[in-house]
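We show some of the complex, not the whole, and keep each chain where it was.
In this document, chain identifiers A, B and C correspond to the written order of the chains, with residue numbering beginning at 1 in each.
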Amino acid sequence: MHIEDGILPPRAWGFWYGVTILFIIPGIREIKRRVRENLAYKPFLSMTGVAVFVISAMHLPVPVTGSCSHPCGTPLAAIIVGPFATAVISSIVLFFQAIFLGHGGITTIGANDFSMGIVGGISGYLCWKLLRRFDSPLWLAGGIAGFVGDVMTYLTSAFELALSLHGHIPLVRQWMIFFAGYGPTQLPLAIAEAVFTAAVLQVMYNRRPDLLPGITGKRSGKIEKIQMKGA
Amino acid sequence: MDLIELSDVSFIYPDGTQALTDIDLSVRAGERVAVLGANGAGKSTLFQLFNGLLHPERGIVTVKGRVVEKAYLKEVRRMIGMVFQDPDDQLFSSTVRQEIAYGLLNLRLAGNQLEQTISGALQVVGLPGYENKSPFNLSGGEKKRVALASVLAMRPEVLVLDEPTAALDPLGAAKIIKLLNGINRELGITLVFATHDVDVVPLLAGRVYVMDKGEIKLSGPTAEVFARKDLIRAHNLRLPRVAHLAELLERDGQCRFPSFPLTIGQAKKALLERIAEKEAGTE
Amino acid sequence: MNLAACNRMPSTTYLHRLDGRIKTGVLLAAVVIASVLARWPLVAGTLLVTLALMFTLHLPLKRVLWRMSAPFGVAWLVLLSLIFSTGHTVIGTVNFRHISLTVYREGLTLGFLIMLRILTAVSLAMLLSFSTPMVEILATLRIFKVPGLILDLADMIYRYAFSLEEIAATMRKAQLARGGEGLPWHQRARDIGMVAGNLLIKALDRSVRIYKAMLARGYDEDAKTPPYYTGPVPAKDLLAGVLAGLSLFALLVCNFAAAWKGWS
């Protein structure tokens, strides 16, 4: 669920822009550093961005409330390219979705990036790291990361909406109302996201472990010199 | 001083494939050089070493006498224009016009000059009026033509072409060959190309390298290389068709060819001579 | 998602020919302004003007409607919740089984305003995407000092999106050609999983190869991307831009000059 232009008052979207930029700046720094190490990182990152674009554009209408839900793809992206870089690329993706698909908005890029790119990405990433620390199998860690990242994204954007639009109703109650509005589709979607994240990671691990240096255990795996080291 | 020079170069892909082993190769300015070899021989890998898209594991690549390294890359890539084997890997813009403009903008072309160069390039590859089509909605051969146009438009000093005529229709291929020979002759642009179409080689190359399994097995002027029939065949290649015909005539018939014809023109001449000889010989 | 559709535009209408910098600047500013307007007639007026401009692009109606439908998901939810949650003037109650909900006038007004703003902002964004090629939008953002790395990545993401679309389409075609249709659900799931997993790998591999092609044609990591726009904005277009800018300013002035209550 992306928040459209015109829903949030300027104060709110300004605030979320501010919060998001706090994550984007280290994101840019991280990308610059990794690009210097490995030139294949940039195309890799961009293609991951496309994947996030496609995944989060697959929205399903919710028949009951008339709302719209979709998977995020950011937990997967955070696992593959790192959470800060994910914040950067999902802000770009959100811009494209606003322009091309009428999905989200220009003024709300900050708010949407915070829920999808930052909270979704980081929570998924943390789950993943934690579970892998305890040697959980790849598919399980990926699946739970996908599920948690997805649910967290929706909790956050419901919170953003509620914060600005709770009127005289208590914030928490309005928050839960918004969240419940997405419930009917969100639960199956979170499960789909879990399955998807797990499957993709497993396929990538089986076929191209060199694309997942952090996962195969070797910190500086083969991606560092994938096809064009130092070019 | 050679324009491009590789000495003792090896290359290994990250997955461990040894794609090139101890390559020595040099290209002089203004030359036309063909690289032949079976599938997987390492031709495409070799070409990517020229402009620093790949870096040798061992050995040295120099362009105009200077080693290809980080600080020199920009200049090298500007000098060496490269057409990739698979046009799908090369086309990334949303319209044909933008595709060709991409490299030109990097050369700081603008305005009228830009537009003229673009339409000129499309004219040359036989796709005028395709400016606003998406490169992804083209036929296989049309994609290849756009890829060629996007590089030709940049007028580099060296053109490195990975299978320039693959997927082109016969007339298109003939036109490209003529065009390439033309810019080589008139503008002095150096040509290096790989191809599986052996019949094209004598028309477009003065010198030939034959690769197999990552090594250079044979090199020399075109006629000399094709004279080594046995070696050519040993490396999964074949002779140009007319040369094959001449070989058969020599073996089964009573013809003798002092030097093997490689192109249709040469074959005609040689055969007419043989026939005239026969007529004369029996008088 | 058919990205390519956005690029297939006849460059014949006035808006198509207008300088990209003007279009991008004005329309993005308009989106921001439209989403702060607090008086519904002003929003409605902006929406009408936007739709009129869209009309001059000769777009197929179906595509426009389809795009307009996307934001309604959120819009309805917002409207519904506002009606029952915001304000103090009761205009009725809705009884549903044991639940009884109070409808407030302020909530209804605000909800209506927000729906209008959403529609307007989406139409403006749509107008931009249907009239301006991506390169021009990004080039304008560069003039606005958006960080170069972000624009670089945006440029590549945009290019790769087409590539991914193509790879996905051909992979599906290859499956169809070998009987991958009308299968039971578990095999269908297998197909989708296979495509998804391998699609990403294939796409990542191709992304590196395309990147090489960009490098080979002079893409430069360190240097600034060459300016897409080298000349100044043509005088006529500049005039149109100034006029549009003035109207937007007037809109803001009207909005704040009029007395308006409460909500910020």
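Throughout what follows, a contact is a pair of C-beta atoms (placed from the backbone, for glycine too) under 8 Å apart; a residue touches a chain by one contact, two chains touch by 3 or more.
Since the model is a prediction, treat every value here as computed from it, not as a measurement.
One representative per chain kind is drawn in place, while the complete complex holds these chains as A x1, B x2, C x1.
Just so it is clear, only the chains that are shown with their structure count from here on.
Annotation: A-C is the more contact-rich of the chain pairs B-C and A-C, by number of C-beta pairs in contact. One simple way to say how far apart two chains are is to compare their mean CA positions; for chain B and chain C this gives 45 Å. Centre-to-centre spacing of chain A and chain C amounts to 19 Å, using the average Cα coordinate of each chain. Across the assembly, chain B contributes residues 53 that each touch 2 or more other chains.
Contact of a single residue of chain A with at least two other chains is seen at positions 226-228, 231.
If you check the complex, the residues on chain C that touch chain A are 1, 3, 6, 28, 31-32, 34-36, 67-68, 70-78, 80-82, 85-88, 104, 107, 114, 116-118, 120-122, 125-126, 128-129, 137, 147, 149-150, 152-154, 156-158, 160-161, 164, 193, 196-198, 200-201, 203-204, 206-208, 210-212, 215, 221, 263-264. By the touch criterion stated above, chain C contacts chain B in their complex at residues 3-4, 7-8, 11, 133-135, 158-160, 162-163, 165-166, 206, 209-210, 212-220, 223, 226, 228, 230-231.
Note for the complex: chain B touches chain C at residues 48, 51, 53, 74, 77-78, 80-82, 84, 86, 88-95, 98, 102-103, 105-108, 110-111, 132, 134, 136-137, 150-151, 154.
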